[in-house]
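This structure is in structure tokens; I'll ask about it shortly.
Now for chain A:
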Amino acid sequence: MKTNQPLLRVNNIETYYGLICAVQGVSMEIQPGTITAILGNNGAGKTTILKTVMGLLEDQPDKGSIYFKDQRIDGKDPEQIVRLGIGFVPEGREIFDELTVKENLLVGAYTRRDRAGIRADMERIYGYFPILKEREKQLAGTLSGGQQQMLAIGRALMSRPQLLLMDEPSLGLSPMLVRDIFRIIRQINEEGITILLVEQNARMALRVAHYGYVMENGRFVLAGTVQELMEDPDVQEFYLGMKKETSVKGYQRWKRKKRWR
Partner candidate 1 sequence: MFGQLIINGLAVGSLYALVALAMVIIYKASEVPNFAQGEMAMVSTYFAYMLLISNQVSWHVALLGTLVFAFALGMVLEFLFVRRAKDPTVLDLIIVTLGMQLVLHGLAGWKWGPDQKDFPLPISDTDVVQVGGLVISYLNLTTMIAALLLMGLLYAFFQYTKIGVAMKATQQNWMAARINGIRTNHILGITWGISSVIGAIAGVLFAPTSTLDPHLMWDPLIKGFAAAVMGGMNSLVGAALGGYLLGFIENLFGLYISLEFKSIVAFLAIVLVLWFRPSGLFSKHYERRV
Partner candidate 2 sequence: MDMKRDYFEDVQLLKDRAQKIWFGILIITLILFPFVSPNYYIYLINYIAINVIVTVGLNLLIGYTGQISLGHAGFFAIGAYATTLLMLKLHVPFLLAILIAGFLAAAFGFLLGLPALRLEGPYLAIATLGFGMAVTTIIGRVPLFGGHMGLQTPPLSIGPFVAKNDREIYVVIMLFTFLMTLAARNITRTRVGRALIAIRDSDIAAEALGVNIAYYKTLAFAISAFYTGVAGGLMAFVLGFINPNIFDLLQSILFLAMVVVGGAGTILGSVMGAAVVSFLHIKLEAVQNIPGVGQFLVYLSQKWLSVSGLPNFTFVLFGLILIFIVVFERLGLYGIWLRSKIYWRTWPF
């Protein structure tokens, strides 16, 4: 493991939704050039971390700090954060339904002024996803789920980010499409973009990632290289679906304890 200067450093952040503490003291470091995956169940707080980093939650994080390349970014607006070089592929695509595919990509390049560069990047994205080229003039809302996901990724790439945050890119896609998307994710990474990925599909995520964090109830409970995580018995049982005896005994002990109370 190289001890590079981390690209993104999250220090002990706490994020609240109203009174609910969705992220409770999370720290992590993202090394440049890597793919990092955050795994966990629905409602564990994975998405909240990404939204907090992106500045999408008003007045959050409540505590802690976030640094991107030595610049403190917590408290900044998402508009500013994009300009610093962080791209975001939100959960559920969130494309502009009533803009064409091309317009969607152009909005992605909103922060840029270099026309030639924009055109070149657009071609590069059409290279990743040839189907988008075919549908260039079509309204994005008429695309299928998988195509919309591709468009969301492409749009985020148009701002030339150094770090790409991806929230559940495989959500609601067929296994074949999931495989395609992850192939592209790896390709994007190999071309030099650092990726932070949030996934429920643990197998797929661990296949492409270098590092992983496992999240439960707003906290990281495990962290390490993918190799380490794959070997962890809890990860195997809960996230990779390998069968193990369920701990009925534990429940019964609980029941006794409860009755006794």
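As a working rule, contacts are C-beta pairs under 8 Å (C-beta built on N, C-alpha and C of every residue); 3 or more make two chains touch, one makes a residue touch a chain; residues count from 1.
For anyone wondering why these and not others, all candidates are chains of the complex that A comes from, given by their letters.
For clarity, every value in this text was computed on a predicted model and none was experimentally measured.
Undergrad: Using the contact rule from the top, which of the candidates 1 or 2 touches chain A in this complex?
TA: 1
Undergrad: For the complex, give me every residue of chain A touching candidate 1.
TA: Per the stated touch rule, the residues are 54, 56, 77-79, 82-83, 87-88, 90, 94-99, 103, 106-108, 110-111, 155-156, 159.
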